[in-house]
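Missing here: one protein chain of the complex. Every other protein chain is in place.
We just call them A and B in the order they show up, numbering each chain from 1.
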Amino acid sequence: MLAAQEQQRSSTFSEGEKVPARTWRNMPSFYNLTGSRCNGCSHLEFPKAAACRKCGSQDLSEHSFSGTGKIETYTIIRQPFNEEGMAEQLVCSSPYAIAIVRLDEGPMITAQLADCEAGEIAIGKPVKAVLRKISEGGDDGLIRYGYKFVLA
Amino acid sequence: MSRVAIIGCGMTSFGQQWDKGLVDLAVAASLRAMQDAGTESRIVDAVYCGNMSSGMFTGQEHISSMIADAAGLRMVPSTRVEAACASGAVALRQAFLAVKSGLHGCVLALGVEKMTDVSSTMSTRILSAASSQDYEASIGATFPGLYAMLARKHMDRYNTKEEQLAMVAVKNHDNALANPYAHLRKKISVDDVMQSQRIADPLKLLDCAPVSDGAAAVIVASEKIAGKADTPVWIEASAQSSDSISLHHREDLTTFKASACAAREAFRQARTGLNEIDCLELHDCFTIAEILALEDLGFAEKGSGGKMVEEGLTHVGGKIPANPSGGLKAKGHPIGASGIAQAIEATWQLRGTAANNTSPSKVLTHNVGGSGATAVVHIFGR
Partner (left out) sequence: MEKAGIAGYGAYIPRFRIKVEEIARAWGRDAEALKKSLCVNEKAVPGIDEDTATMAVEAGRKALAAAGMPGESIGALFIGSESHPYAVKPTATVVAESLRLSRGLFSADLEFACKAGTSAMQIVYSMVRSGMIKAGVAIGSDVAQANPNDALECTASAGSAALVLGSENLLAELDATCSFATDTPDFWRRQEQPYPKHGGQFTGKPAYYRHVSECTQRMLQLTDSGPQDFDHVIFHQPNGKFPVEAAKMLGFTEKQLEKGLLVRQIGNCYSASSLIGLCSVLDQAGPGERILMVSYGSGAGADGFAFRTTSLLAGKRPVPSVSQMMSDNLQYLKYEKYIMNTRR
């Protein structure tokens, strides 16, 4: 059983085995909502920008967002996202909610809403960021942690 | 500058083609297009192939040369073009530019996607690669999910009804009944849509375009070559625009700015206006997308797209028919092929040979990549 799974997983070319570097280099944004602030025009962005999308300046510094915001729009996803043998398995309930959240500082972010039922969610409701398991590479793979939001 | 025309069209049926692989489909469409153009294959001097994700769907990359070879087009430059669901229209635009520049005289523009060699869960994941992998797809935002969030916002802001979304599907299914190439040739009712399986609230199964295999190809030719053809259809405008890949980087979640921008540029190129367009092929990967397109292209007031559909203005025989082919929704949506198939429908409409003939003088096609990060608008005339 295990060996068969292993074989299936390695033949899933569409995802491939993720080298840990990808998880690692995204940690600042996924753990601490680190984006950027433009030193020229103060424009805030998440995730970190290479050049300011507002004024084009490349003089940016890191900015970590507070993690509070409001639901701009949302959906309840009822399609399965995981399948036996896929290299990366999403860790969430089924169905699960995805929202675009307007952070209090201005920028928007797409994230899962954790710990809530469809009936509790509404546009405009306040939410706050928490750290959760986002996905894992099977029972023996790496756990990818990151932000989700819960109703505040 | 001289004009550029479509002189040949060919496509496969769209749907689950268990007995055909990616190259089989692409070659079948290409050969039909060349036959339709009445040209010998040696006249084709370049190939542009629109395809979103042959690598993930089938494991095969480098398909441009592979298809050219199998279609008997060795030694011509063959290039694969990718812009998610807009790959087809972008390939057409590359062909248009190549001919317009004078470098090539006769170019094969094709689009192909072989989607059913993977499970539906896997195809959901592959399609989500058209959004930001790190900040949308990998956290579980599926493609229907992204469009569902647009629909939710539109419903919240403009009081658009789920039933109005459903009416888009009903209309496009009606249109597909007569189209022999269509994937879903089945009449449905608003109730059927409303009661179909929920996919990503508020979108239900019948709000979504199906997962289809298929290929479509056109022969794009210079004015000189097209002059010898029986029924050339002129590409009067080929415009493309880009926006942020992620919805969360947009200012407004009820509009695709890139669509509006490409349309403006297309009208400028064609020296025409909304009123002169009398048939539309719109990017309706989800029902909400057709409503957004009607508004973004200027055919409906912002927020009133749902109402326009409800009033029947976009039916065949209505004020401005939208998706007489059945659209992506019912004709099928083999990702890379869709943009080319739209151009084929436009050509057939203008030749007067389309299944649901609307006898237009100008047709506008609109192909979107991802959740609005790429938008391509073409205008065709006789």
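Everything that follows uses one rule, which is that a residue touches a chain if its C-beta (ideal position, glycine included) is under 8 Å from a C-beta of that chain, and two chains touch if they have at least 3 such contacts.
In this text, all values refer to a predicted model and were calculated from it rather than measured experimentally.
Novice: Taking the complete complex into account, tell me which visible chains touch the one left out.
Specialist: A
Novice: Tell me which of A:41, A:122 or A:143 is the one touching the absent chain.
Specialist: Touching the chain that is not displayed is residue A:143.
Novice: Tell me which of A:52, A:71, A:86 or A:114 is the one touching the absent chain.
Specialist: If we include the chain that is not displayed, A:114 is the one touching it.
Novice: Could you list which residues of chain A touch the chain missing from the display?
Specialist: Residues of chain A in touch with the missing chain: 27, 31-32, 64, 91-93, 114-115, 117, 130-134, 143, 145, 148.
We adopt the following convention: only the chains that are shown with their structure count from here on.
Novice: Between chain A and chain B, what is the gap in Å from one C-alpha centre to the other?
Specialist: Whole-Å distance between the two chain centres: 30.
Novice: For the complex, give me every residue of chain B touching chain A.
Specialist: Checking each residue of chain B against chain A gives 55-57, 59, 118-119, 121-122, 124-126, 134-136, 138-142, 144-145, 148-150, 152-153, 156, 197-203, 246-249, 253.
Novice: Quick one: which bits of chain A touch chain B in the complex? Just the residue numbers, please.
Specialist: Listed in rising order, the residues of chain A that touch chain B are 13-15, 22, 26, 29, 47, 53, 72-83, 86, 88, 90, 92, 96, 98-100, 107-112, 118, 123, 134-135, 144, 146, 148.
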